[in-house]
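Working notes for the structure below.
Only one protein chain is missing from this complex, and each of the others stays in its spot.
Then we have subunit A:
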Amino acid sequence: MYGGDETGGLVLDIGSSTAKVGFAGEETPKGVFPSIGICSSLGGGGEGSEDVEMVDAGSNKTGKRTIYVGHSNAFFRRDHGEVVGAMASEGGAVENWDVLENVYDHALKSVLRVTPSEHPLLVAEPPATSRADSEKNVEMLFEKFDAPAVFLAKQPVLASFSTGRATSLVVDMGHSGVTCTAVHDGYALTKSVGRSPVGGRALNELMLTWLDTASGARVRPRHLFRRTQTDSGGWAVEDLAYPKTTESFNHYHRMLVAQDFKESVIQVSGTAWDYGEAGAASAGGTTETMGGISVANIPSVNSELPDGTEVGIGAERYRLGECYFTPRLATGFLPDSSAKLPWHDSALLEGLAEPKGLASLILEAVGRCDVDVRKELYGGVLLCGGGSTCGGLKERLERELADNAPPGAKVKVIAAQPPERRHGTWIGGSILASLGSFQQMWMSKAEYQEHGASLVKRKCP
C-alpha cells in the first residue's frame, strides 16, 4: 500500500483549449499545451510539399493521417495541416479520439517523460460525460497506455478540492463555455449541471470580428508576416504568403492573436450595463450607458498586436466582459444584422433564443439541488477556469448574485489567485491523487480485466 505523498500518480486535465498535465503532489502542472492536433492526410502532404518530414516525438501516424501534437507543433506551419481539436467545440465532450490518444501520448512520453505502465493516471472529465465516453476513455488508457490504475474524476469536484472544500457550487469558465455544477461532499450532482456556450472561444470570435471590422487593424497570424528592424531603428513588416496553409490553421492562429488581445484588455464593469430603450438592436447606439456614463465617453486603452499595430479599445472592452452577464450585448460586435453570433446554433442553448447570463445560470443550478444543501452552495460559489480571471468579474458576480438570491441566503464568491484559479481543476487532481486515503479508490488493471470498462461508473461516481 502506498503511504504519504509518494504515489507516482499522474494528473491529466484535457480541456477544450489546453491540456494540463503533471505529477500528483506538485503545486502546478508540469506541462500546459494546446489540446489540438495538426493533422495532415498522407495524400495531401505528398507531392510538391515544402514540408520537412519530421520524425519527432510529437507525431504519430494513425490510419490515414499523421497527427502532430504539442506546443511547438501547434505553432509550426505545415502544408495542408488541418487543426483538429481533441474535444468538441462545446460541452467538453471528446470529439476526436485519435487526437486525444496523441495528446495523452505526447503528455506522457514527451512532456512528463515517463513510462506510462509505471504510473496510475488520474484523468479529469466534464461532469456531463456520457457513460460510453467514460468507458472508451478508460479502455484507451488501459489498452493503449498499459496504465496500472486509472481514476476518472469530475472536473468540478477537483476544482472544489483545490480550495479545500467538499461542498461548493463550481463555476468553470472554460474555453468552450461556462459550466455550473453543484458539488456536495465530494460528489458532483450531475442533474444540477447548467451550461452556457458563452466561453473563451466565443469571446475570442467576437474580439476577432471587432478587430477585423471596427478597429481598422489587420489581424495577421504570426506565420504570415515577418517583422524586421530597419536601419533607421523602426520596424518593417513584410507579408508572407503560404498558399498551402489550411484555412483552419490560419483561423486558429488569428484566434490566438485575438485571444492575446482579449486577455490584455477585457474588463468587467462594476455595475450592469444599461443598454437603453433600443436594446441591443442599436449596435453601438448612443442610448447605452454604464454606471451613468454614456458608453461613447469611456476612455480607451491601447494594446499591441504581434505585428506591432497599436489598437485602442474603449467601451468594447467592457462590452466583451459584459457578454458573460448579458449575452445579447454581443450583437454590438456584429458588423451588420445578417451576421450570426458565435453561439447562434449552439446545442447548449437548448432551444432558448439567447444564452443565460452568468448569474441566472448559477441561481438555476442551485435551484435544481436539494433544498437542504442550497444554503451551503450559496455560501460557496467557486470560480475557476481561464475565463474567470478577467478583471472585476468576481466583484460583479458577487453583487449580481446577492441582488438576485433568495432573501436570507448568504452569497459568497470564492476565487483563488489567478494562476491557481486558471488551473484549479488540475491542482485539485494533484491534491486528490496524493491523498493516502484515495489510494484504495483507484480502478486497477486487474479490476479492469475482471469487470471490463463498465466498472468505471461504479468505481468513479
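Simple rule for what comes next: a contact is a pair of C-beta atoms (placed from the backbone, for glycine too) under 8 Å apart; a residue touches a chain by one contact, two chains touch by 3 or more; residues count from 1.
FYI, contacts and distances are computed from a predicted model.
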item	value
Chain left out of the displayed complex - its UniProt protein name, from "Profilin", "Alkyl transferase", "Actin-like protein ARP6" or "DNA topoisomerase (ATP-hydrolyzing)"	"Profilin"
Residue touching the undisplayed chain, where the options are A:114, A:369 or A:409	A:369
Touching the absent chain when the full complex is considered, from A:191, A:226, A:344 or A:412	A:191
Contact set of subunit A toward the excluded chain (per top definition)	131, 184-185, 187-192, 368-373, 440-441, 451, 455, 458-461
